[in-house]
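Can you keep this structure in mind? I'll have questions shortly.
With one protein chain withheld, the remaining protein chains of the complex are depicted in position.
By letter and in written order, the chains are A and B; residue numbering begins at 1 in each of them.
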Amino acid sequence: MKNLLRSVREYHMNEQGVRHGLIQGVFMCFFILLLLAPAGCTKKAEEGGTTLHFVTWKPNIPEAWEEIYSIFRAEHPDIELVKEVGPHSSTAFHDLLTQKLKNRSEDVDVFLMDVIWPPEFAAAGWAAPLDDMFAPSERKEFLDGAILANSYNGRIYGVPLFIDSGILYYRTDLLEKYGFSPPRTWREMVEQAVKITSGEAGKGVEIYGFSGQFKQYEGLVCDMMEYILSNGGNIINPETGRSGIAGKHAVEAVRFVRDNIIGKIAPPGVLTYQEPESLDIFIQGKAVFHRNWPYAWEVSNNPKRSTVAGKVGIARLPHFPGGRSYSTLGGWQAGISSYSKNKEAAWTFVKFLTSERIQKLLALKAGRAPTRKKLYGDAEILRAYPHFSGMKDVFLTAYPRPRTPLYPAVSNVLQRYFSKAISDPSSDIEKEAVAASREIDRLLALTK
Amino acid sequence: MPEHAGSPFMNRVPFFATTFVVVFMSLLPFAWFLNTSLKTPIEVTAIPPVLVPSGTLHSYRSAITEYNLLHFVRNSLIVAGLTTFFTILISVFAGYALARLRLRYRGPIMGSLLLVSMFPQISIAGPVWRILHALGWLNSYQGLVLPYVTLTLPLGVWILAVFFRELPDELEDAARIDGCSHVQTLFRIMIPLAAPGVFTAAILVFIYAWNEFFFALLIMTQQKFQTLPVGIALFQGQYTLPWGEIAAASTVATVPLVLLVFLFQKRIVRGLSAGAVK
Partner (left out) sequence: MLSQNSAARHAEMKLSSLSRERIFALALIAPCFLFVVVFAFYPILYSFYLSLHRIILGIPSLGQPFTGLENYRDLLHDRIALHSLANTLLFVFISTFLEILFGLIIALVINRHFRGRGMVRAAILVPWAIPTVVSSQMWRFIFNDQYGLLNYILYGSDTSRYSAWLADPVYAFSAIVAADVWKTSSFAALLILAGLQVIPDELYEAARMDGAGAWQRFRRITLPLVKPAILVALLFRTMDAFRVFDLVFVMTQGGPADSTNVLQFYGYKKMFTEGLMGYGSTISVVVFLMALAVTLLYIRVMGKGMLKAENA
C-alpha cells in the first residue's frame, strides 16, 4: 500500500512539477506577509494636549483648506487637529458620518453637515445643541435662511459655514446677440432659448437651450423645488405641516418642466445628469442657460476648463407669473458630536471656522458664498466676485428643503415622484402626486 | 488534437467568426477603459470620443495622489488575502470530512452550504451589521473578513470536497494499515495531495473577495479601510466625475485578476465546472 501512496503522490508532484511548488511557495509567503501587515498599523498613542477630530469631505480647492488648518494650528498649538477626509458625494459622506455617530465613535468631534441634515442629526441625538455657546446675538450675524436650516424644535445644532443656492447662469454673448435681457419668467426663458437655439442652428452651430440636474437623486429635489415654489406651490405646507405636492400649483410647475424643458430645450440626457455632467455641457458651450450652485461661476470662467470663460452671466432664477423667484438653500454647516469628549475645543474650532476672517478666506480662495451678512458688503470680496452683491438678495431669501428627521425617506419619495413625472411625456402627474403625497404624509406622521 | 466530433459548428468560417466576435465583445469594454485611462482630462470627455489616447499617465498619477488609489489596493489585498487564507483553512478540513468520512447528515449540510451561497446579501446585511457594530468591528479588517469567509465557504468547501472525492478510495485503508490515526492520515497524506484543489479554490475565493461590493460598502465607511470596489464606486463627488481616474483605478483593480485568469485559466475552468458535473 505504501507503494500506492507513493505513486499517487509522485503522480501529483510530477504533474505540476517545480513550477507548481514555486507558485505555492510564493502564495504562502504572500499570505504570511499579509498577516503581518496589520501588525504594523497600530494606532499612534496620543500624548498630552487635546486631539480634535474633524470629519470633512474632499475639497475642490485643497489649498484654501490647508491654509485654514495651518492658521488654526499656529493660533492653537495646544489643540492637535486631526482631519478625516470622507468621500466627495454628499450621500456617501452622510452614510460615513452617520455610521460613526451611530457607533458613538470617538474619532469625530467636529463635522460638516449638509444643509438638510441638522433636523435628522438633532432628532437622533448625534449633534450637540449649541444654544449655550452660540448666542442669539451672534446668530443674527448670519443669514436667516441658514440659521433656520440649523434649527430644530427651537434649538440650534450647527453653525452655517458657507451657503449655496440655485442660480441661473447664461451666455452673455448669445443673449446680447439676440437682444435679450435675462429672463424673468420660466416661459420667457423657454422662448429665448428656442429663438437662440434655432437661430444658431441656422448658422450650423449646435446648442441646447438649458441644462440642469434631473437625475433621480437629491439634486432633482433641489431643482424641482425651485419651479414649484416659484409658482406659489410648496413641498410641505407650512400651515398644515402636511405634503403640498399634490396641490394645483405644484402639479402645474412639474407639468411645465415635463412639457417644456426635458427633451425640449434641454437634452433628454439631463435625466442622467448630476452637477458635473450638466456643467460640462455649459462650459463646453453647448447650452444657453444653466442652473447650478455658486461654485459653477469659478469653473465656467476658468479658461483652463471652460470654453466660454468671460461670456458667463448670472441672474436670479426665473419664476412663474404671480409667483416670485425662489432658490433652494444648500451649503454646509459645522456641528459638534454629542459624544465628543472635547466639546470646548470643538467649539473653539467651530467658532474659528465660521469666523468672519475664515469665511472671507473661503470666499476669496475657494469661491464659497459666506453666511455672514456683513461679508456681502466687503469690498475685497465684491471686487473678486462682483456678482455677490447682486446675489445677496438671492442668498438672503434662499429657501430650505423640508426640515424633518426623516428627510432621507421623504427625499426618496420626492425623487421617485419627480423622476417618474418628468421622464414620461404621458405620465399622469396628478395621480403620481397624490400617491407620493400620501406616502410623505405617512412618513411625517411617524415623527409626531 | 482531433476536432471534437460533437461540435455542430463544422464549418471553419462561422466558427472562427463566432470566436472572434465573442473574444472581441469580451475584451472591448475593458480595452476602452484602459484606453481612457491613458488620455488627458480633456480627451477623456471629448465629444465625439477620441479613439487614440495621448498615452499620458496623468490619470494614474492623479488617482494615486488625489484619490488614494494605492491605499484602496492595499486594503483590498489585505481583506482578500486574509479571507482566502481562513476560508481555505476551514474548507480543507470541512471538504475532507464531507467527501471522505462517514458523516451523519451529509446531505443537509451540503444543502445548507448551497443555500448560504444563494442568500441575497440583504437578507443578512442588517443583523450582520448589528453584530459587528456590537463587537465594535465596523471599519476593521476582521469585520469584513468574517462575513467574507462565511460567504466563500460554500465555494471553497464544494471545490475541495469534489477534489478529495476524486482521490483513490484505498488511501484511507492503506493509511490505516500503516497504523496512521485519522489525524495523521489527514495531515500526512490527504492534505499534501490536496494541493492542486487548494490552489484552485484559493484563486476563486480571492477573486470573489477582491470583487465583493455590498458588504464592503456597508461595513467600511471610513476611507482608511475601504476596499477598491467601494473606492471606485464612490470616486464621483458632488462636483466632479473623474472618468480618467475612475478608468485608471479600474485598470489597476482589474489587471491582477486578468493576469490570474490568463495564467490559471485551466484551473479556474476546472474549479468552476467541478460544481456542475458533480
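Keep in mind that, in the parts below, contacts are C-beta pairs under 8 Å (C-beta built on N, C-alpha and C of every residue); 3 or more make two chains touch, one makes a residue touch a chain.
Given the structure is predicted, the values throughout are model-derived calculations rather than measurements.
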{"item": "Residue among A:194, A:364, A:409 or A:434 touching the omitted chain", "value": "A:409"}
{"item": "Full-complex contact with the absent chain, from B:82, B:149 or B:220", "value": "B:149"}
{"item": "Hidden partner interface residues of chain B, rising order", "value": "1-10, 15, 18-19, 22-23, 25-27, 29-30, 32-33, 36, 44-49, 90-91, 93-94, 96-104, 106-107, 109-128, 130-131, 146-147, 149-150, 153, 157, 161, 165, 169-170, 172-173, 182-183, 186, 207, 210-211, 213-214, 217-218, 228-230, 232-233, 243, 246-247, 250, 253-254, 257-258, 260-262, 265-266, 268-269, 272-278"}
{"item": "Residues belonging to chain A that touch the chain removed from view", "value": "91, 95, 98, 102, 120, 123-125, 206, 215-217, 267-272, 277, 280-281, 405-406, 408-409, 412, 415-416, 419-420, 423-424, 435, 446-447"}
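Assume only the chains that are shown with their structure count from here on.
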{"item": "List of chain B residues in touch with chain A within their complex", "value": "45, 47, 74, 77-78, 81-82, 84-85, 133, 136, 138-139, 141, 167-168, 170-171, 173-175, 177-178, 189, 192-193, 195-196, 199, 202, 221-224, 234-241"}
{"item": "Complex contacts: residues of chain A adjacent to chain B", "value": "1-2, 4-5, 8-9, 12, 15-16, 20, 23-24, 27, 30-31, 34-35, 37-38, 57-58, 60, 84-90, 92, 95-96, 99-100, 102-103, 274-277, 280, 284, 295"}
